[in-house]
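Below: one structure, written as structure tokens.
For this view, one protein chain was removed and the others were kept in their places.
Entry: chain A
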Amino acid sequence: MTQTHAPAPAWQEAVFTALKKRGVQQIAYVPDSGHSHVIREAQRDPAIHDVVLTTEEEGVAVVSGAWLGGQRAVLLMQSSGVGNCVNMFSLPQMARFPFLALVTMRGEYAEFNPWQGPMGRTTQQALELMGITVVRADTPEQVEDTVEAALDSVFEAGERVAVLLGQKLIGRKKWERH
């Protein structure tokens, strides 16, 4: 199955470059359009296992297992998925696993779907309540450095960090299909 894709925004390329540069060997994800470039590149990269999840909480355990076995792994999800993970965040907190989630935000800039609001507005708090440090990138220029810094905190200092990728990065969602 071949699909043609519009060129990925530079900030999405920067995310994948950062993951490669820091030696990430597994990504676990529930897809989001903001992660589509990274997912596609990971699927093409024989040095990275891409693990598609049915729910984000599985991914918290997958990336923890990867670390236990000596691989760096990152969890990708949309803000709604953070709520699905809450009890599972006990695992990285209890074992102090290095943990990195890249979270594309919904429920903020130009959100069309009000159902994204409740979880989008509480994403940061939910993460912080479960002991995860939250950083944000809202402009394309901030993404590369923010993600690289997060990777360093996680894998060099053993921290638990979530990078929220603001909805403005993804832009207005087009609802009409042409």
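Quick note on the criterion: a contact is a pair of C-beta atoms (placed from the backbone, for glycine too) under 8 Å apart; a residue touches a chain by one contact, two chains touch by 3 or more; residues count from 1.
The working rule: contacts and distances are computed from a predicted model.
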- Hidden subunit of the complex - UniProt protein name among "Cytochrome aa3 quinol oxidase subunit 3", "PepSY domain-containing protein", "Sulfopyruvate decarboxylase beta subunit" or "Acyl-CoA dehydrogenase": "Sulfopyruvate decarboxylase beta subunit"
- Message: Tell me which of A:12, A:25 or A:146 is the one touching the absent chain.
- Response: A:25
- Message: One chain isn't shown here. Among A:31, A:65 or A:131, which residue touches it?
- Response: A:65
- Item | Contacts of chain A with the absent chain, listed as residue ranges | 25-26, 28, 49, 51-55, 57-71, 73, 87-88, 90-91, 94-98, 155-158
